[in-house]
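Shown here: the complex without one of its protein chains, the others still in place.
Moving on to chain A:
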């Protein structure tokens, strides 16, 4: 996973609530067996017309937002399906940071696993950042994960909170499987507890 330390980039405004993962990447594009290549179909239904031509009104088809690396939305970003194809599509498009008043739990978690920083901020602050994002060429924000601040185009600073464990993983670009496997002995002793004797093992020969 790529580290996330500091990012200065164009922020795109998407002033909608409940942007679901079906919007971020429709189901018909989930037939891939790879993580990459989904960026061209991110937000496909809004981004392209029926003939596959770009819809000029959609924000990510406009300059400078086609180069956006930050997305600003309203409540409940990423609701719906658990598909990790949603953060994969955002990442493949170039998005490294998403900012919203609230997120759906699975999407929030999936972002961290892919080097995307999701930032929760109160609606009033998201309104201000939405205003910044609407400034076209002047919509550049700096997101500093080390210091946990966002620097707005006018130089004002917005602090944000992030879970310390997840912050550490992002800053270092760490894979958490390796970390968990360091607890292999504890996992083994847990699964051999007498109180777990009732949990059946599954093999296709077990069913009667």
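FYI, a contact is a pair of C-beta atoms (placed from the backbone, for glycine too) under 8 Å apart; a residue touches a chain by one contact, two chains touch by 3 or more; residues count from 1.
By definition in this document, contacts and distances are computed from a predicted model.
Of "3-isopropylmalate dehydratase large subunit", "Fe-S cluster assembly ATP-binding protein", "Sulfurtransferase" or "Dipeptide transport system permease protein dppB", only "3-isopropylmalate dehydratase large subunit" is the UniProt protein name of the chain excluded from the display. Within the complete assembly, residues 15-18, 20, 22-23, 26-28, 30-35, 45, 50, 74-76, 79-84, 87, 102-106, 109-110, 113-114, 163-165, 176-177, 180-181, 183-184, 186-187, 190-191, 195, 197-204, 206-208 of chain A touch the chain that is not shown.
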